[in-house]
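Shown here: the complex without one of its protein chains, the others still in place.
We call the chains A, B and C, going by the order they appear; numbering starts again at 1 in every chain.
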Amino acid sequence: MVTPLPSDPAANAAGLSREQLEALYRWMRLTRTLEERLVALYRQTKVVGGLFRSLGQEACAVGSAFALERRDVLSPLIRNLGSMLVKGAEPVEILRQYMAKGDSPTRGRELNIHFGDVVDRNFVGQISHLGDMVPVMAGVTLTFRMRGEDRVGLVYVGDGATSTGAFHEGINFAAVQRCPLVVVVENNGYAYSTPTSKQTAAAQLVDKAAGYGVPGVRADGNDVLEVHRVTRDAVARARSGGGVTLLELMTYRRKGHAEHDNQSYVPPGEIERWAETNDPIDRYIRRLTTEFGFEPSALAAIDAEVGATVDAATDIAEQSPACDGPDALRGVYASQAAMPVQWYRGEAGTAVASHERPAGWGTHDG
Amino acid sequence: MVTPLPSDPAANAAGLSREQLEALYRWMRLTRTLEERLVALYRQTKVVGGLFRSLGQEACAVGSAFALERRDVLSPLIRNLGSMLVKGAEPVEILRQYMAKGDSPTRGRELNIHFGDVVDRNFVGQISHLGDMVPVMAGVTLTFRMRGEDRVGLVYVGDGATSTGAFHEGINFAAVQRCPLVVVVENNGYAYSTPTSKQTAAAQLVDKAAGYGVPGVRADGNDVLEVHRVTRDAVARARSGGGVTLLELMTYRRKGHAEHDNQSYVPPGEIERWAETNDPIDRYIRRLTTEFGFEPSALAAIDAEVGATVDAATDIAEQSPACDGPDALRGVYASQAAMPVQWYRGEAGTAVASHERPAGWGTHDG
Amino acid sequence: MAEITFVEAIREALAEEMERDPAVFCLGEDIGAFGGAFKATEGLQARFGEQRVIDAPISEAGIVGAAAGAAHYGMRPVCEMQFIDFISCAYDMLTNYVATARYRAMLPCPIVVRGPSGGYVRGGPFHSQNPEAAFLHTPGLKIAYPSTAEDAKGMLKAAIRDDDPVLFFEHKYLYRRIKGTMPAGDVIVPLGKARTVREGKHLSIVTYAATVWKALEAAEQLEREDGLSVEIIDLRTLLPLDDAAIVATVKKTNRVLVVHEDTMTGGIAGEITARINELCFEWLDAPVRRVTAHDVPLPYAPPLEDFVLPQTSDLVRACRWLAAY
Partner (left out) sequence: MAEITFVEAIREALAEEMERDPAVFCLGEDIGAFGGAFKATEGLQARFGEQRVIDAPISEAGIVGAAAGAAHYGMRPVCEMQFIDFISCAYDMLTNYVATARYRAMLPCPIVVRGPSGGYVRGGPFHSQNPEAAFLHTPGLKIAYPSTAEDAKGMLKAAIRDDDPVLFFEHKYLYRRIKGTMPAGDVIVPLGKARTVREGKHLSIVTYAATVWKALEAAEQLEREDGLSVEIIDLRTLLPLDDAAIVATVKKTNRVLVVHEDTMTGGIAGEITARINELCFEWLDAPVRRVTAHDVPLPYAPPLEDFVLPQTSDLVRACRWLAAY
């Protein structure tokens, strides 16, 4: 049998230890297995709202987030479930969130993977409005620069989101302020039904870098080691005061925009081609077993372990309580325990009785 | 004496006839003389609101607008008074507008040169919010493309306005749709007090072109013939279906952002240097007299003529009536002659009397 | 004539107007071959071509600005916001450029900005919004918010032909739940006119959009259980408001409940209450009361959304309160 590599990073081409190489595989596998579990729950109508997949894009999220330290801040989008796992999000949190449980990270306020943790694990809860996270991350990283903290930020945008004004204002602001920020454009070929060619006339999205005066790098988004390498370099540049880098990761969205989307707009054969010849996990397995001397059995063991993790998390999440209506009125303002409940809730009689009137009411000529 | 050039365009380096060369001079001179007149009126407090100058930038506005046909559409900003003159705006309109007269183009609704004419002369009334005119002009030119009309559009943005989301969304939209639009970035070194280096980290604003997949050209904005040449080429490209071109015209704002601004933030000597060595009118006079055989006397005659025009326009504008208050309620909606006047205007007594009450009012127990 | 759904009524209006007037065209995200997130434009690109049904980049300000420019030069653009929540990205363009165009520069700007709005669908805070209040205080705009399939079609046709910019909100909860039979021929439902949904004599509910249907449920229950006769006014157009219709119902029943799905503070009910106060104060036998969403961003989990949004039972309780006052 092939002798396992030593844990010395220098010891292999990727500059990663065996544990790190293994971790990258585990995160990608966990991402895919967890999303497949979500599909099952979705079919059982246990998922509330839409379901978004990153099938075939796992390497972008995992490889890039893996280049961050725990203190660094990540801003994920709907296709970046894998990056959140790498940053410490628990499968059970994601399952509870998708099932709108009362103990989900947002207590049922927000959908799918719209949640974060800026206290410990450092990833920011996204909003739906595309592009808005870029200025926000400019501000997060401006803070680190101002306070002289050795921390960087990474924000994802899709090919479609590069068309938004918010993306433009945010990356320009960060570039001028030399914020320690990595902007990852995850180019998966489509924005909902719109191909990238209708989103921009640019030959490649990385061509935008020069216009912001930042270095731009385009990489194969389905090669997790390549993704990790270019992100690691960009993170190092940011950490050393080099400011913003724009990365364009080339990948492909194999599922619809959301689970309901039948992808009627996709040219025949395109999806199948990517699935057969360019699946990031298949490609990584080949490299692990050929270049890095991993035993297929070792990977199979990880798959089993991941499956067990997801099973366990699902059991727990399914037990979670539903949300409690009145909790909806809590947490709008820091200063206020809860919003007052509307006047007509409760008994009409009491409401009438409790309505204030002048002493002389009834005789009083209003 | 030097024999005058024939009117044959081919006959000189600029590819312009003597009449055209003369016209360029006249427009620049008229721009400067008119603005100087406005300064005089401003000092006499006859101008209502701020006064914006284009001193030292006249070549950008005049040279670029001169490349348009009457049917083409121009979108000027506050520094582009000269371009509006070229497109047919009358000095008296500008004077009335600045003096908030009742017969000004906007009937006193808008300030300075915020007015337009989309029926005949084809320039669009700008709003203050920077960047917004770019999407608007994308739509104007999209229309021409859709209807197969042989018309193009030209929109100006300042160096500062390139930071706005609206600029980004507008030029990207126009580029993808291959709209016949020329986007002119007039880089005068400052956005109010902010130098271009704090507006963008890009080496040059024209570097943004590649990010939108459009050709970009940078030119000397104080050489009116150079400005005209690059704009003419961009207009030709647009007219022949080549889509958007991004032009960056390098110039310098010699006056403050507005008349009140003392330019304390400008490095000593900078303004003087530009005034002495790089005034667009001085430079053009040199070329006209040396390269194109114009007599100084011929130019002096134009100056006198321009002075007389501005004097006459000022006399007329000063006679113009002030605005009439109630007219303010007209023209918000197409369907409505005027907004109703507020209830309390007019006599209190009548207002009370005219207030409707139930028949039994007074006894009625409300 | 066969019944069609609310969203089909929207599609019919678009198709008929594009057929009638070559200046009408559609602009939005994923509205072309895909037919839009809710299929409102399905089939239109195949029928009218890529030039008249344009897939735009993700740029709401760009889309609305481009529509304005086209409108200045004789076109009649209809913009789709994929969800109306994203109209906030075009807020500057709509309130500053579009709404003022005619007034400040005599620029014609006949555009329609339409899209799916509203909650009761577990859409969460960014796919459930009711933005009408944000635009109510912008002179120059018109705001339409129909509750029936017939009105959806007739009012959208009116909006497209209107010479002023119109925001046209389509409640996504109604898209497939509500059906209607379209009148034959080219029928317009004029903007600015409210509709009496139900005659009544004891009290009035003034509302619009999805809550019109909750008002109907409440009215029927109150008729059955309390013998109360409730009148329901569907405002249909929110800017301009139909003061005459509001005043008429107040003078008739002397008790008014204003209902909307949007949050209370700063919601449109405030404006309506003020107008009632100004125009027919002396006819009021009880204070004008409001039933609305609670003042929180709309949460997504079913128990939370149900708690925050006005329900039929809330209308019933509020009406009993008014009747007992």
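Of note:
Operating definition for what follows: a residue touches a chain if its C-beta (ideal position, glycine included) is under 8 Å from a C-beta of that chain, and two chains touch if they have at least 3 such contacts.
Quick caveat: nothing in here was measured; it's all calculated off a predicted structure.
Shown chains touched by the hidden one, complex as a whole: A, B, C.
The chain that is not drawn here is touched, among residues C:212, C:269 or C:309, by C:269. In the complete assembly, the contact with the undisplayed chain comes from A:139, out of A:88, A:102 or A:139. Across A:13, A:40 or A:118, the residue that sits in touch with the chain not pictured is A:118. Screening A:12, A:57, A:80 or A:106 for touch with the missing chain picks out A:106.
In the full complex, chain A touches the omitted chain through residues 73, 106, 109-110, 114-116, 118, 124-125, 127-129, 132, 134-144, 146, 165-166, 168-170, 172-173, 176-177, 331-335, 339, 343, 356-358, 361, 364, 366.
In the full complex, chain C touches the omitted chain through residues 85, 88-89, 91-92, 95-96, 99-100, 103-104, 125-126, 133-140, 239, 241, 262-263, 265-274, 277-278, 281-282, 284, 286-290, 295-297, 299. Seen across the whole complex, the unshown chain contacts chain B at 48-49, 100-102, 107-111, 114, 127-131, 160-161, 163-166, 191-194, 198-200, 264-265, 322-329, 332, 339, 341-349, 351-352, 355.
Here, only the chains that are shown with their structure count from here on.
Ranking all chains by how far their C-alpha centres lie from the centre of chain A, first place goes to B. In terms of their C-alpha centroids, the spacing between chain B and chain C amounts to 39 Å.
In terms of their C-alpha centroids, the spacing between chain A and chain B amounts to 45 Å. Chain centres here are Cα means. That of chain A falls 34 Å from that of chain C.
Shared interface positions of chain B, defined as residues touching 2 or more other chains, are 165-166, 168-169, 172-173, 176, 366. Residue positions of chain C touching 2 or more other chains: 57, 59, 61-62.
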